[in-house]
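Missing here is one protein chain; the remaining ones are kept as they sit in the complex.
Chains here go by letter, A, B and C, matching the order in which they are written, and residues are numbered from 1 within each.
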């Protein structure tokens, strides 16, 4: 006797551009949206009974249809409307809407910012995830793939040495990462402006990253996560994923040159991968 | 008061080639390995105390050092040795070793298979994940990104229609996916040959995929998952992730042509995303 | 006074699946097609005069409309029909149609090959490029991204050493590449079956690659290219692009182990990049 232990389905990568061209200057919102639902959908799987199976094509249509009326403010608000809509379907226990926002800024020109031309601000992707269940909603905001680097005040010392350890202790290593962070808002977020809050948390992350002395990537996660919780009562929890993108000092001695922490080879693989969740205590 | 709720770290994408050239013909193993550990590493994060922080560089070295002696059979066995080694470290509660095997086959030539030349068999990546804890080990094997397609006996009918539904019912749609599956071995696996078992499960997946009438991607997951559990007592559970890579019928009527299920546009996004876990019942 | 020195435009990545389901077993063709035209299109650029500007959307439609009737044999033949069609437009001096064929094979099952299920054969992409001009047509066929490796009989010795040379001479290095080759057919191809010819040239490439002693990637290109020209009078010229994907011996001495050409780290970047064209002499 086999059992459907767990199931989830939905539509991934719905690409939506909303151009508000009745306004001057034009406004632009560029999103990639995933919708995923979980629930008591067993008959869809085990019986081939589609009566409960909201088509993923319908999910896609819904995103476009809702965008005209409901996509007017922060992406978190749009995610909320969508997540509640899908969670209300029969047998649906939870609906999760994940949004990537690709940010565009008005194009700088000799005459100031253009009213109808844009360039993409690609330093990072802003993310938002809203999950609706019968218990309520959870709202997360985040940043994905922001490349950051510390060229000073990054050390890695005092780690254990076994038969396979060759890494020297370092006082002044380069620490580079592609920062991905996602934070969950708590009750205190009610009434807040999600756009302002996103910007504020982003600034805290940069500020804490730049400001601290790092003993390890692990320690940096804690420092940055704690700073977010301390400065932003709206945030209950933050998760970070930091690949440690190694930069190795090039041995220039065969060429008769010193290399005092100046010339490095940047590498993509392998990389350290450090993840943690820091939450507000009780 | 903030809390380190969860943490995990390790080394990702350690690229290892083992060429056994003392043998005739040569043998080749090409792996990408991730090592991740979880445990009571709080002081590493919150105190910057690295005394418990096994360096990820040491993890990488260990992989290469162990490869010479221990990488002699199936990748699951190598994963087992590595996972147990890392799980034995202080404060480590679990160590997970994930391996991608890139398969090479001896190159076909006029004179038969070459003894020292290979071509990569790229239809899919074989995966293995071994997790070691104080309770024992869990071994999973899998397939990633195998592109498969059903051109017959794939329907999608009887799904609910709401205000946003436009998808017509289909009796003969193209069903294409990039199949990713991962199955967990149970007690019955002891003494089994992991390579033979991998091949056998793979054959079952293909056989079930080709053989069944599909009512939906969801139903196909169930059919394939159940087949694996029924034919392979060594498997306790299987998880599948199936993107539904849509192929839309091109409207040729503007060009005065019929199109009876023959000419399609293949799309990459958006896609349906269907996931489920099927397990052996009690 | 500025001049439009050169121009080219077209549609890229038209994704086409043709499923011939009236046949038993089903047949499947999966192509990605690029169309590019060059010609006296200056007014389109300099005057904004679109009267000569065949829309790239029309190119896309044409590909789908032609597929129903004309995509019946080798991709080279389909490319020929398309290239001649586009080259016949006003002001068009040349039309180039480039096709990637994604190969699918019937799915193996317990009962033999499935009639209506397929898996993608992903070892390489088959390519074809047809260029039509008023002078006639040029037909090229090719292979892209076939991963191949020599574990024996690959050396690199006797190269010059300057102040920046540290690479040791090697007698038994691993030589791995992602082979891309493109060959141009000459007059002798008339009446040939392009599918059989593609397979035959592909076999020659593998055979020559496996069979020879390599003095360098450069020397291997010559050996393989010459073999193709010698065995296939239909081919006038062959161009190859071979990244040298380095595999570096891991230094296991810190761990008290020898490493006699057995354990390697596979790398992606940097890589050597060797390209050459070998043609039939007069």
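Here is the rule we go by: contacts are C-beta pairs under 8 Å (C-beta built on N, C-alpha and C of every residue); 3 or more make two chains touch, one makes a residue touch a chain.
Given the structure is predicted, the values throughout are model-derived calculations rather than measurements.
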Tell me which residue among A:3, A:52 or A:146 touches the hidden chain in the full complex.
A:146
Hidden-chain contact residue, picked from the options A:47, A:162, A:207 or A:230:
A:207
May I ask which residue of C:109, C:218 or C:259 touches the chain that does not appear here?
C:218
Across C:23, C:51 or C:190, the one contacting the chain not displayed is C:51
For the chain that got dropped from the picture, name the residues of subunit B it touches.
163-164, 166, 254-255, 268-269
Residue ranges of subunit C at the interface with the undisplayed chain
1-15, 34, 36, 41, 44-58, 60-62, 65, 156-167, 215-219, 221-222, 225-226, 229-230, 237, 239, 243-244, 269-282
Can you list where subunit A touches the absent chain?
15-21, 26, 28, 30, 61, 64-65, 67-68, 104, 107-111, 114-124, 146-153, 172, 174, 203, 206-207, 209-211, 247, 250, 252, 254-255, 257, 259, 261-268
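Methods note: only the chains that are shown with their structure count from here on.
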So, in whole Å, the Cα centroid of subunit A is separated from that of subunit B by 25
Subunit A to subunit C: how many Å between their CA centres?
38
Touching at least 2 other chains, the residues of subunit C are 254-255, 268
